[in-house]
Each structure stands twice: as structure tokens, then as C-alpha cells.
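One chain of protein is taken out of this complex; the other chains stay put.
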């Protein structure tokens, strides 16, 4: 019987590797591979919400056609494991080279619900939440910001 | 009795999660939450040094009022654990959206001393050490650079 703290460490590593696999498949221009990181009934919340691997892959496939190259840099990974469920927040910076050769950068977070099915972790729900950007098509001041960001004024 | 290498791995994960919590609280515009990552007599060295959670929170609160949004991207985490003390160097990239809507980027390091109190890790001392920046108010060529950077000339 493994120490519970070590089991949690193994789970966090597996979830981290799922997140890395997702970035690898996105940046390989492989929307079907990226969608396979979701549970069969998983939800991708990319502004638009879509449910199921087919719908997620279709949406990602359309988005990825806009770019010559992408890089999704993952960091600040925070995971809470509870048996076969988990939640996570992670940070994401992106470099996008658009087909018109311009460059877009985004600065954001991923909010994840995860589920373990037959011993393997998947995204049950993955939400992109942007904090800022440079050259975002819809404007750089429309982003919802960091989850739970407080409002404060000078006293 | 846990294998010492595994105990160290658990300690490193806890310290990593403390670093992530700090970025989360900073980027949530929550200076009190960020200051709670320090030991009660902890020191924050942000150019100015301040000691204790109250002083650290006050300084962070003043700094954070300058920005509409911030993102502190943590990477390259190197930790040495020695019982209930530890030291760490990590890398940090920041995105800052200023209230005038301009963008500032910084590229740096965090140098940390850590202490475990009642089973929980805290920053005993945290020093920001910048290597470079874009649009830093005091200029982009004033930074002390990477810790221990060597001077070399073409031979």
C-alpha cells in the first residue's frame, strides 16, 4: 500500500504530463490528438463551449488553421487531487505566428476539472481564461483576467 | 519511515506549490494573501527590503495598484532542502498591463530562503533579481543580472 502523499505526487505528475501532451498535440497542429486528452464527454470552454472529443477536435482544427506556428508554454501548475477527480489551475503563455506572418501573444490561465477513467487521467472540463494579450484579433482589453481577481483602490 | 529521497521530493513539491500560491495571490491583486506566504518575520527584498507580513503586504499593495493585470510565470525551479530549511532559485517572467494601458515585461529570478514552521513551508527571505525588461519605469539596463554571472571577453 503506497503512502497517500506519494500516490498524490504520482497523480500530479500524470496530470502534469497530460497537460504537456495537450500542448504538444496543439503545437503539432494535431487537433484530434489534443481532443483525445479529454474524457469522452469532456467539455472544452474556449470562449465557445463544446462537448465531446469530436466537437472539441473540430473547433481546435478550425482555430489551428489560422497559424503557421504556435507555442503554448505551461507553468505554475497547481493541482488538487481527490480520489479519481482533480481540479487544476495552470498558467499559459502563447506565441502564435499567424498566416499573415504577424505575431500574437496571449497571457492566461487554464482551469481544469479532471477525471480518472480506467486508471488514466483526462480533462473533464478545460476552460481557457485570458488575462492579457498582444495583437489579439478581438482586442487586448477584453479579457476576464485572473480567476477571483480582487478589486482594490488606493486608500 | 519514508525514504529520504522521497521525503525530499515531497518537500520540493510543497515548496513549488508555495511559489505558485504566491504568484496566484499576486495576480489576484491580493497583497495580504501573497504576504501570508512569508514566515511571520520573513523578509521581502523587492529593491526595498521589508520585514514581516504587514510591511510586505503594504508594499505589495502599493505596487499592485499600478496595474490592470499581472501574470507572473514561474519556471526553472531549483530547490535544495536541508531539514526544515531550504534555499531555492527560480526563474520568473512577468506580463504587466499598466493602468495607462501600456505593457511592461520583466525577465528575472527569485532567490529564496525557506523555513518549515509547524509542518508548513514559508519564505524566510525572497529576493527579486531582474535580468532584463521591456518598458521598466526606471530603465531597461539597470538590472543586476543572473546571480553569479561571469565576466568573459573574447580571447
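Going by the order they are written in, the chains are A and B; count residues from 1 in each one.
Definition applied: a residue touches a chain if its C-beta (ideal position, glycine included) is under 8 Å from a C-beta of that chain, and two chains touch if they have at least 3 such contacts.
No experiment lies behind these values; they were computed from the predicted model shown.
Visitor: Just checking the interface: what residues of subunit B touch the absent partner chain?
Guide: 3, 5-6, 9, 12, 73, 75-78, 89, 91, 93, 107-108, 131-132, 134, 141, 143, 145-154
Visitor: Since one chain has been left out of the picture, which residues of subunit A touch it in the full complex?
Guide: The list for subunit A reads 2, 6, 9-10, 13, 17, 20-21, 23-24, 27-30, 61, 64-65, 69-75, 93, 95, 97, 101, 103.
In this text, only the chains that are shown with their structure count from here on.
Visitor: Would you kindly tell me how far, in whole Å, the mean C-alpha position of subunit B lies from that of subunit A?
Guide: For subunit A versus subunit B, the centre distance works out to 24 Å.
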